[in-house]
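Take this structure first; my questions come after.
Note that this complex is displayed minus one protein chain, with the remaining chains in position.
In order of appearance the chains are A, B, C, D, E, F and G, and numbering begins at 1 in each one.
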Amino acid sequence: MTLESPEFQIDWDRARRTGVPEAIFCEPKTPAQIDAIVAASSGRRLLLTRLTDAAYRALAPRTAAVLDYDPLSRTAFLGERVALTDSGIGIVAAGTSDLPVAREADRTLEFAGHRARVVADVGVAGLWRLLDRLEELRACRVLIAVAGMEGALFSVLAGLVEAPVIAVPASVGYGVAAGGKAALYAALASCAPGLVAVNIDNGFGAAAAALKMLRVGDR
Amino acid sequence: MTLESPEFQIDWDRARRTGVPEAIFCEPKTPAQIDAIVAASSGRRLLLTRLTDAAYRALAPRTAAVLDYDPLSRTAFLGERVALTDSGIGIVAAGTSDLPVAREADRTLEFAGHRARVVADVGVAGLWRLLDRLEELRACRVLIAVAGMEGALFSVLAGLVEAPVIAVPASVGYGVAAGGKAALYAALASCAPGLVAVNIDNGFGAAAAALKMLRVGDR
Amino acid sequence: MTLESPEFQIDWDRARRTGVPEAIFCEPKTPAQIDAIVAASSGRRLLLTRLTDAAYRALAPRTAAVLDYDPLSRTAFLGERVALTDSGIGIVAAGTSDLPVAREADRTLEFAGHRARVVADVGVAGLWRLLDRLEELRACRVLIAVAGMEGALFSVLAGLVEAPVIAVPASVGYGVAAGGKAALYAALASCAPGLVAVNIDNGFGAAAAALKMLRVGDR
Amino acid sequence: MTLESPEFQIDWDRARRTGVPEAIFCEPKTPAQIDAIVAASSGRRLLLTRLTDAAYRALAPRTAAVLDYDPLSRTAFLGERVALTDSGIGIVAAGTSDLPVAREADRTLEFAGHRARVVADVGVAGLWRLLDRLEELRACRVLIAVAGMEGALFSVLAGLVEAPVIAVPASVGYGVAAGGKAALYAALASCAPGLVAVNIDNGFGAAAAALKMLRVGDR
Amino acid sequence: MTLESPEFQIDWDRARRTGVPEAIFCEPKTPAQIDAIVAASSGRRLLLTRLTDAAYRALAPRTAAVLDYDPLSRTAFLGERVALTDSGIGIVAAGTSDLPVAREADRTLEFAGHRARVVADVGVAGLWRLLDRLEELRACRVLIAVAGMEGALFSVLAGLVEAPVIAVPASVGYGVAAGGKAALYAALASCAPGLVAVNIDNGFGAAAAALKMLRVGDR
Amino acid sequence: MTLESPEFQIDWDRARRTGVPEAIFCEPKTPAQIDAIVAASSGRRLLLTRLTDAAYRALAPRTAAVLDYDPLSRTAFLGERVALTDSGIGIVAAGTSDLPVAREADRTLEFAGHRARVVADVGVAGLWRLLDRLEELRACRVLIAVAGMEGALFSVLAGLVEAPVIAVPASVGYGVAAGGKAALYAALASCAPGLVAVNIDNGFGAAAAALKMLRVGDR
Amino acid sequence: MTLESPEFQIDWDRARRTGVPEAIFCEPKTPAQIDAIVAASSGRRLLLTRLTDAAYRALAPRTAAVLDYDPLSRTAFLGERVALTDSGIGIVAAGTSDLPVAREADRTLEFAGHRARVVADVGVAGLWRLLDRLEELRACRVLIAVAGMEGALFSVLAGLVEAPVIAVPASVGYGVAAGGKAALYAALASCAPGLVAVNIDNGFGAAAAALKMLRVGDR
Partner (left out) sequence: MTLESPEFQIDWDRARRTGVPEAIFCEPKTPAQIDAIVAASSGRRLLLTRLTDAAYRALAPRTAAVLDYDPLSRTAFLGERVALTDSGIGIVAAGTSDLPVAREADRTLEFAGHRARVVADVGVAGLWRLLDRLEELRACRVLIAVAGMEGALFSVLAGLVEAPVIAVPASVGYGVAAGGKAALYAALASCAPGLVAVNIDNGFGAAAAALKMLRVGDR
């Protein structure tokens, strides 16, 4: 194996080109690969996603030392933090089980300088919990909704607000809901127009989309 | 083919044994088979389901003459009608497209002597349509809910009422909703406890279940 | 993450609104989340489901001390027990492997004050085992049937009794039966009218539906 | 396209080598191809399967004239008929809708010289219909069972008889039963040991297997 | 069937509440239902989608007369047209086969008063076709991308532009691409962050989402 | 849980009624359940299947002591062994990876008193390995074929022999072959008539079917 | 719809860049679109695929007049024919039903100047048909194999020859074989190393791959 290129090529230019900061998806990478990527960053800012607690602890001490790690969302920040502004992004989680994915979205926004409002445990089987928060949700400019099981939250929410709603199906559930496809299909098949979806458990992608939507107004 | 038995054996005893009238599922049967079944009934009551308009018109005139046919639900009644009572069964349809399935449930109940209340076009993308009818729905003793697409109606409704809710997923939709599996999985994966489901488009089965539930109180 | 709401909102009002006691689905929750929920209950009654033995042992001692835990069904009761009545609910399990799911249904009913009759190991490959118990089964007002593999029990049973039958497909099996979809589809595709289904392994949901059906007669 | 071989090569030797007569699967063939195959047979015996009524009528008159066609099973015989013996093969069909597939098996056996006993409309939702015929079924040496929908007949039957049971799932049904996979999985996942399955709607294959089983005793 | 409500309830308030005009999904509706809906509109504006040419021709003459119908997109406008502005929305279609879906998005935007730029036949198998149009695409504020087959266009495009990209998988293709799931999964699994997806062939939904994104800047 | 029946009911009569010895599927059972079943057998013969090495070692010493355990096939014999005869059953395994399943079939036959001939590692990618054994295979009265991956062995073998061939798809493989469905579908879709299939990895079921086929000749 | 580009952009440069002639996939195109493409070609050579007989007859007469159409393969040539050479490409079809797909591959090669050898009806259920042609097949430099049903031909063939084998699964079959996925998975899961696959029914793609392989030797 004459490796003609280094094993990884970080797309440092992504933020400028697409408006989304470069992130490293750690799940399929070895600790050694992550150590090397962090070492190569030379202090530049980088977001690490899907870094489990076990994987974080397997990193070299010098890597772990420079990371700001959050176990719930399995994310880490490398480099300086930026000041936060409230740009009107809301994150809605149907149940407590959806919080890791919601928090991944939240941390991604935080890394990019945005403070989101998180509204949790408002699943539609107890509809009043959602309706009680309606004014707050209607005030948001962009909404990220996280739900597993049957994903009914997506349609109900999108029918109630003016903001674009980004559905993140969560792989929470069992039987026909296992793996998150029931929630994903609920998002895609929704009769509420204007709802869009990202991949199952993809809190990072939802945040990236929200960032791009925020910039629509600035151009 | 030495047919050791007649080709069909109608289970005339079913109503007594299980509380549900015997019905003939016409979809895979030839006109000649249906003609023969009707001829063999000797005036006893029989419900025919999935009898399309084209199939109805292909029947022998003497068969068609004794049937009370409804094209929307694709059902026909054979034999005397029975008087109707309102037993507190409600049928909720998410959209106008769900009416054929809702009507199949309604006709089955009618054949068995029950007048149901039908509430149509109350999909959750416009939540207020459903909430406006809430009192009426809460007064029902058993509810049948018909919805295609993402089937979010099932969870919302079941979270609001005390009555058992029987979900009938409808094969209304396209893309991931085609065929009705997205709606079926929404019903099964629902976080609203006590929701039960029947097969896609099975309005007859939902009515049969409702009939059995009504009798729970009588025993 | 400025969490605008507490992480969980228990729907204490559910029993009154829908007839089913509030339950906590523990599978995707951390021990700390369960500890917090129990602490917040202030002595009110709560049912915990899908609490594995390992998860139960990871709870804080003060949490475990107030729970009445059953390892087979992976359920726990919080709060006072209520007196039991026999309301005519039967639970039928096709094989011994289906007992954990059957027991989850049974414990849910027990929590709500109902003593069910459980009939086990009556799979249809040895049909006489089921027929021997027929009189007993026909005396039930509502039946919950649990079966994995090919789920043939559902159709046979529903064709023999007057009571509504709630099918709970079990994720027991291998090859095409793995995960429980073969049994689920058998329940949904059944030619026995009036059979209804809940999600795979959802013993709790079946019990909740049975509770709602019992109340049909009281209204 | 320099076709190096004729377009078809009939395996005239199959009967001798495998015990099953050569058959032509007509569904994907053009009338011209079928005409050519029949012309090439030079009076030898041949079974044609999946020859729809429309396809039969599109054949050249000289082809149609030499075929003994049966529209229900969509089969045709070419060549002399052989005398029939009763070898103890039974064919059981769950409903009238399963008769086309059952008849395909029956015609295949007839072509090979065996008169089968056909027992129809004994689906398990009305269990007594099957139990009434039990003695007759137990007398069979090999059983072919045809069922669509949830296919519960397979397990019940195989648990009651000593003969090998060959399950033929039928593509009869809708919703989750559409296409026959629910019935196929029921056959494969059956808890009744010794049940074997062939492809959906494959009455011919079931008959071929039955023929091979009959010969086990002769060797 | 005592229909307690009219069969349909148009959500005239939707535009105000969610920013998307009310649209009627005509595919599962009968001509009579569409006639009734149009009659009930009393001159208010309404968008009709999935109205095939055959369905359009089956409408009552007085209905057809008031509709502005476009056969390629299968859409019709009811009510006054509004003046168009260029708001920076681009629609990219991978191949000519994707034009009906692209045109549905375009017509939806047109109905809402936006003139979109449409760039067609820029599939990535001939990458230079896309790169030649890059400057134009980068100038857009929101992009809708329509692609069937393997959907590789979504990832390539989203990696090149700053605007949010809404992927519309098209049901164009055969074999593993049939039905559009290969393209849908390509959109969802994309390694280009910020890409969002709507249901297969849902050009209307993509336009609705684009409209909501445009308004993010106005709030 | 008032358990109305003991938790298990062994079908001691099965051998007489169906020709297949009663077997206990151990996979979903706890060690305590297996201990109880063995204790209840009172010396009668019983076959235990899917008893992993770990499960075997978790049994009570008095249970393990009376079992004749084979780790490769994960089977155990309880009770006296019977003398073996060669009845002409052959077992063909495509690769060494298929041996556990082949051995489960072999042990089941052994338990029932039959000595099978096992031919291993004759996958069709090296066709001569199979052709070299052809005479031996043609001498068999019944053949069991075990293959994972693409399962091409089934068709090739069934086209070469007169005996019925029972296909056992093995869950050997990765990617599209993972779980065994590719091999299962190859068996069911085979163009070799008379091939029958059992569930994936079901060596026991294949042996049970072979036993039933042997008896066809004795009746 | 301000179409910024013409609706189609033919990639005339493809042959030079990738070695495969530009082809037009006609299935999802309207007659008018095909007429326009042909008109725009200005005499350049173009291959049209998936042009059904009905679609061909719906073309404008001036379009049809310049096309060399073949109904079996549903292909048409536009422009001058080139002289043919035998480059050692063989096409093997398992059954007569696979000929349309085999012929599509053959026509594509012919358009590119290669005369292929076609060997038909050599399915493995009658293995000797294939072995009889072995010498001929071994002489080929590249082989295209077309098979539906269980696709066992792919593994057997690839295990016997030195040439690369390109598997084209055909959508021939019913039940589990319907649509061609069983054959596709057989090709991909094959234990014969070096076998490669293209999409179901993609005779054109297989020919394109064969052309690229031929050129490997020339570079």
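We adopt the following convention: a residue touches a chain if its C-beta (ideal position, glycine included) is under 8 Å from a C-beta of that chain, and two chains touch if they have at least 3 such contacts.
The structure presented is a predicted model; accordingly, all values stated were derived computationally and were not measured.
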Contacts of the hidden chain among displayed chains: A, E, F, G
Of A:Asp70, A:Glu104, A:Glu162 or A:Asp201, the residue in touch with the unshown chain: A:Asp201
Which residue of E:Leu46, E:Leu78, E:Ala105 or E:Ala192 touches the chain not shown here: E:Ala192
Contact partner of the left-out chain, one of G:Val101, G:Ala125 or G:Ala163: G:Ala163
Where the missing chain touches chain A, by residue: 1-9, 11, 13-14, 25, 27-29, 33, 169, 171, 179-181, 184, 199-202
Those residues of chain F which, in the complete complex, touch the missing chain: 96-97, 99, 103, 106-107, 110, 115-122, 125-126, 129, 133, 136, 148, 172, 174-178
Positions on chain G where the hidden chain makes contact: 17-20, 23, 88, 141-142, 158-164, 166, 184, 188-189, 192-200, 204-205, 208-209, 211-219
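The working rule: only the chains that are shown with their structure count from here on.
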Contact-richer chain pair (by C-beta pairs counted) among D-G and D-F: D-F
For chain C paired with chain G, centre-to-centre distance based on mean C-alpha positions, whole Å: 55
CA centroid of chain B to CA centroid of chain G, Å: 48
Sequence positions of chain E contacting 2 or more other chains: 184, 199-200
Each pair of chains that touches, named by its two labels: A-B, A-C, A-E, B-C, B-D, B-E, C-D, C-F, D-F, D-G, E-G, F-G
